[in-house]
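Left out: one protein chain. Kept in place: all the others.
This part shows chain A:
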Amino acid sequence: MGEVKWEREQMLVDKILEKAPYAEGKVRRERRIEFSIPADRIRDFLMLLKENDFELMLQITTVDWPNDGELELIYQMWSVTHRTHAMVRTRIPRDLDKARIPTVKDIYPVAETYERDSHDFFGVYFEGNEKMEMPWILDDTEQGLFPHRKDFDMLTYVKKKYKLLDRFDEDKDNYVI
């Protein structure tokens, strides 16, 4: 039933999957499609999307899944021509030395900023982005802590940094900062 309802989106997915046999794709709902691909094919796939009129990169989201030992990168693309949002999901290992993925800043220049963001907060290293080592939003003392990872202990960090703010109770079950 879904395929009949979202015919335009299904055709777009089929067209892209035809050229990218390594990818899996589906239609989520009207104007929302989704692909998941292996991390080493990210450049090929985004180049393919650019050829298929996905002009805008809306953002790169990183989600930490510590139980799987993986970080998920979601490239969110928008096509002005097709009026469709595409999520491109890929997973990379979570270990700091293995969390590497090639940059896509030569395909979508705006990716540079999101890649710096992801590097600062999650420790993902984008190979080929020369601004990786440049300081971004975090202070010097916070570099290398990767605060958006799930195992970053925010409570300890806050207590250490703001010594006067000793109002957090660890025994409390459901504290709200």
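Note that contacts are C-beta pairs under 8 Å (C-beta built on N, C-alpha and C of every residue); 3 or more make two chains touch, one makes a residue touch a chain; residues count from 1.
What we mean here is this: contacts and distances are computed from a predicted model.
Novice: Match the chain absent from this complex view to the correct UniProt protein name in "Aspartate carbamoyltransferase", "NADH-quinone oxidoreductase subunit D", "Ferredoxin" or "(2Fe-2S)-binding protein".
Specialist: "NADH-quinone oxidoreductase subunit D"
Novice: Hey, which of A:D14, A:D40, A:E55 or A:E133 is the one touching the hidden chain?
Specialist: The one listed residue touching the chain not shown is A:E55.
Novice: One chain is left out of this view; which of A:L17, A:L48 or A:I74 touches it in the full complex?
Specialist: Candidates A:L17, A:L48 or A:I74; residue touching the omitted chain: A:I74.
Novice: Residue-wise, where is chain A in contact with the chain that is not depicted?
Specialist: Answer for chain A: residues 31-32, 55-59, 61, 63-64, 74, 76, 78, 80, 83, 85, 87, 108-110, 112-114, 136-139, 147-148, 154, 175-177 touch the chain left out.
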